[in-house]
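One structure follows; several queries about it will come next.
Heads up, one of the protein chains got dropped from this complex, but the rest are sitting where they should.
The letters A, B and C name the chains in turn, as written, and every chain counts its residues from 1.
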Amino acid sequence: MERLQEETTERLEFYQRLDGVHAAPLWAVLSQLVRPEPRSRCVPHKWDYAGMRSLLMEAGGLITAKEAERRVLVLENPGIRGLSQITQSLYSGLQLILPGEIAPSHRHAAAAMRLIVEGGGGYTAVNGERIPMAPGDFILTPSWTYHDHGNLGDEPVIWLDGLDLPIVNLFDASFAQTYPSGDVQEITRLAGDAQARYGSNMLPPEYVPDNKSSPLFHYPYARVKEALLQIGGADKLDPCHGIKLQYVNPVTGGYPMPTMAAYMQLLTAGFSGRPSRSTDATVYNVCEGAGVTLIGNERIEWSMGDVFIAPSWNTVAHQASERSVLFSFSDRAAQKALGLWREERLND
Amino acid sequence: MERLQEETTERLEFYQRLDGVHAAPLWAVLSQLVRPEPRSRCVPHKWDYAGMRSLLMEAGGLITAKEAERRVLVLENPGIRGLSQITQSLYSGLQLILPGEIAPSHRHAAAAMRLIVEGGGGYTAVNGERIPMAPGDFILTPSWTYHDHGNLGDEPVIWLDGLDLPIVNLFDASFAQTYPSGDVQEITRLAGDAQARYGSNMLPPEYVPDNKSSPLFHYPYARVKEALLQIGGADKLDPCHGIKLQYVNPVTGGYPMPTMAAYMQLLTAGFSGRPSRSTDATVYNVCEGAGVTLIGNERIEWSMGDVFIAPSWNTVAHQASERSVLFSFSDRAAQKALGLWREERLND
Amino acid sequence: MERLQEETTERLEFYQRLDGVHAAPLWAVLSQLVRPEPRSRCVPHKWDYAGMRSLLMEAGGLITAKEAERRVLVLENPGIRGLSQITQSLYSGLQLILPGEIAPSHRHAAAAMRLIVEGGGGYTAVNGERIPMAPGDFILTPSWTYHDHGNLGDEPVIWLDGLDLPIVNLFDASFAQTYPSGDVQEITRLAGDAQARYGSNMLPPEYVPDNKSSPLFHYPYARVKEALLQIGGADKLDPCHGIKLQYVNPVTGGYPMPTMAAYMQLLTAGFSGRPSRSTDATVYNVCEGAGVTLIGNERIEWSMGDVFIAPSWNTVAHQASERSVLFSFSDRAAQKALGLWREERLND
Partner (left out) sequence: MERLQEETTERLEFYQRLDGVHAAPLWAVLSQLVRPEPRSRCVPHKWDYAGMRSLLMEAGGLITAKEAERRVLVLENPGIRGLSQITQSLYSGLQLILPGEIAPSHRHAAAAMRLIVEGGGGYTAVNGERIPMAPGDFILTPSWTYHDHGNLGDEPVIWLDGLDLPIVNLFDASFAQTYPSGDVQEITRLAGDAQARYGSNMLPPEYVPDNKSSPLFHYPYARVKEALLQIGGADKLDPCHGIKLQYVNPVTGGYPMPTMAAYMQLLTAGFSGRPSRSTDATVYNVCEGAGVTLIGNERIEWSMGDVFIAPSWNTVAHQASERSVLFSFSDRAAQKALGLWREERLND
């Protein structure tokens, strides 16, 4: 794929006429369009939680959840500012709900996941059920499901949002609606209903799903951590990832939503991971512990609450100074559905 | 499909010559071969637990688990004796292990499920993990997995076995092996390992199963009952089935094994169910409570521990005098895979 | 799995009491019930076409197609007579329709396939389309589809039927109906409609099947043979099977019906195949050529029109004296769906 050395006057004049009919010469852009390897415009970056929390609380004083509709500080990758993107394909933000507030009910084509960072007393309502949120809990609000949030406690509730908005918008497939009868959806199911119905390794007989997303919207931290500890006591650690599990849709065993994958991993104190890389740029949130992750040439020091991002095809190697638990999410579900995903373990 | 009124001498002589070349006239058997509706040779029947327990304990004195290899009283449908079949397609039996005994390790093409009826201290070892068994627990030993049983407690342990032996034998696909190095398989995983790895609504990242069966072998009664009660407190009851859930393979959301489906259902006190029927003959075990089930023209009274069978296409209507929990299993998984299953709710 | 040396009087008396409650001691039958390897009661056998044709024509004089409903000579495996079974799980027969005759329209739960052996002018009507039948053509009439046959030509039409009747009857799932408005279903589609709609590597946009069977009912011999010859000119032959293709459901790429698989294979003149064996007992029909197949200890010589059967787990090795084409069918689809199928190539 050779760069063209020179463009003759003849060609340049030709290109102008092409432009006039909304065409362009492929050979002039081929090498940028079809790269031998991913070279993302995104860069590794960390948002320090203490700092972001402070800004969030300040936002809490500047605008109400109702006026904002969603009081969120969008995390923009420094390499691609101004697009509300943390990676090329994903959106992420930190959301705050103060005691007594409501984020009004709506639904949209974009799928969303939330990882609770701080605070009890918050809830997300989905599908007529109010899901209590505790730190480390993983909550889904799948595509086109009405959802609203509230805080019935007395402390601020903060969580990390992840949405596939850039994917939806690439496909020009965005739809959205506010809930037709008020800010708060009608509650028709008891808390824990979905867990009983779908999350207990049982399903209703002859259950036929009507969409591609998990009907289980709540994955409590306590259960996940227990599972990680159980495995961690038995397995030798994966040399790159420590002990890692992925959230699944119990109806299919597949990803919880068609576009996004999510994981929880445990790194033992002193863990020093081998580098690996994959095409799914990944957003991490630190649930417990402290350590360092080497991403490409960057060294990201992290501790509880921090959010950091590893771009596509950047090498990633984790080191934990104390026992740590990292949540992460990426577009791996979409990449695998579309036949695009690759992973490499290095120095094997 | 008319019965042929008369067979001429000419035809009868012709049939003899056919027989000599291992052929036969279809028109003479068509109406028996292709029935307009299922008319099973199986009949409804109940095995009273008190009586069977007594016989089991007697067997315990007559033969050791080791000599028997499996000390089981096979339940044979009164309509098809001598074939080790409780329905046309399924085998079932009650197995006893006494304290200190071992049922030696082996594996076979037939898939097996077990529902614990009585006793703590028993275990089933599968895939290198020892699974503790408590009453109401549902345990799988899938096709071709080495399994052995033991009783480390001080009371007898009794469970109900269900196997797809008649299906395996119809297809002439029976294989079996004893464990190569002793009566007891090597334990390589801690108890609860499969639950942590596969049963927590998580899976190992990039997990690819190498067979069609659930990697989760243990479904504890406590969790299932909790789920049924949770749903029971919310839903209006299914008019035929009460509150019912099916056991699933968490890797696929499908049946736990390719041939057999299994269910747990809760009937509230005073429940009087509408009749329904389906092509999957079903075996029931009473985990809790008491009641009556009308099967075809039979009236089966049942209480805790009893086993009863509803043949294919017989109407079934449950009535519970007290709150009851019924386990059941059938060949529905096979029938659905082969496009044969039907269900009807009657008096709709 | 030791045979029990002796049964004490005590045990024998106990077994009698078990029998009285419809139970039986597993340990007395375990070794017959759970075999280490398949040991089918079926045996290898060939039905010589010339002889069978003669008997068929005789049947043609003895009974009309209408009176018989289906004028078929059922091929019964010599090892399991009287059950209308050619293998444990499959039914097969040779059917004759004389010029002007009709086999009236009906439908049943059992799935059927037909391989035309002799005669033009015959048709099978399925799903409102009349499918012309020529020798070597493969025709499906899936579960619960109305089908009828006729002969608009001036020569007898003979074909080989294969049905999963024993499977349907094992599951007690037999249903059947005659066509509600006459012997001949209403024709609503032009001949070749399914081929255009489903068989051209295209499908109607957003096509959603409502059952598990191929919507393409006709696989003409000419196309299949052309494909075999094309591949045969390129590939080195499979050492066991020569050049072999399986019929597929174009909507899924899977088997044409959920229970039965079907194949066409080409053996070059002088082909001497290596032995292999598999758990799916297989029925063969010779479309072209002549040769010998060694099945277990039997030596089956065959030529055009002959039907022969290889039982489960019997070694099979084909030898062709001239270029030959063999059709075959088996229950492999069911075995694979149920996780039971195995294959071995020997002398590797």
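Definition applied: a residue touches a chain if its C-beta (ideal position, glycine included) is under 8 Å from a C-beta of that chain, and two chains touch if they have at least 3 such contacts.
Bear in mind the structure is a predicted one, so any value in this text is a computation, not a measurement.
A.B. asks: Just list which of the chains on display the missing one touches.
C.D. replies: The chain that is not shown touches these displayed chains: A, C.
A.B. asks: For the chain left off this view, which of C:184, C:245, C:290 or C:304 is in contact with it?
C.D. replies: Final answer for the missing-chain contact: C:245.
A.B. asks: Among A:281, A:300 or A:320, single out the residue that touches the unshown chain.
C.D. replies: Answering carefully, the residue with contact to the hidden chain is A:281.
A.B. asks: Against the chain that's been left off, what residues of chain A make contact? List them.
C.D. replies: 1-2, 4, 8, 10-11, 14, 17-18, 21-27, 29-30, 33-40, 42, 45, 47, 51-52, 55, 58-59, 62-63, 67-78, 81-82, 84, 87-89, 91, 93, 106, 108-111, 143, 164-178, 211-213, 257-259, 279-281, 311-313, 331, 334-335, 337-342
A.B. asks: What does the interface between chain C and the hidden chain look like in terms of residue numbers?
C.D. replies: Considering the whole complex, chain C reaches the absent chain at 189-190, 192-193, 195-197, 199-205, 216, 219, 223-224, 226-228, 230-231, 233-234, 241, 244-253, 263-264.
Just so it is clear, only the chains that are shown with their structure count from here on.
A.B. asks: Note down the smallest number of touching-chain steps it takes to go from chain A to chain C.
C.D. replies: Contact-graph shortest path, chain A to chain C, evaluates to 2.
A.B. asks: Relative to the centroid of every protein C-alpha atom displayed, which chain's own C-alpha centroid is closest?
C.D. replies: Central chain: B.
A.B. asks: Taking the mean of the CA coordinates per chain, how far is chain A from chain C in Å?
C.D. replies: Taking the average C-alpha coordinate of chain A and of chain C, the gap between them is 52 Å.
A.B. asks: Can you work out the whole-Å distance between the CA centroids of chain B and chain C?
C.D. replies: So the centre of chain B lies 30 Å away from the centre of chain C.
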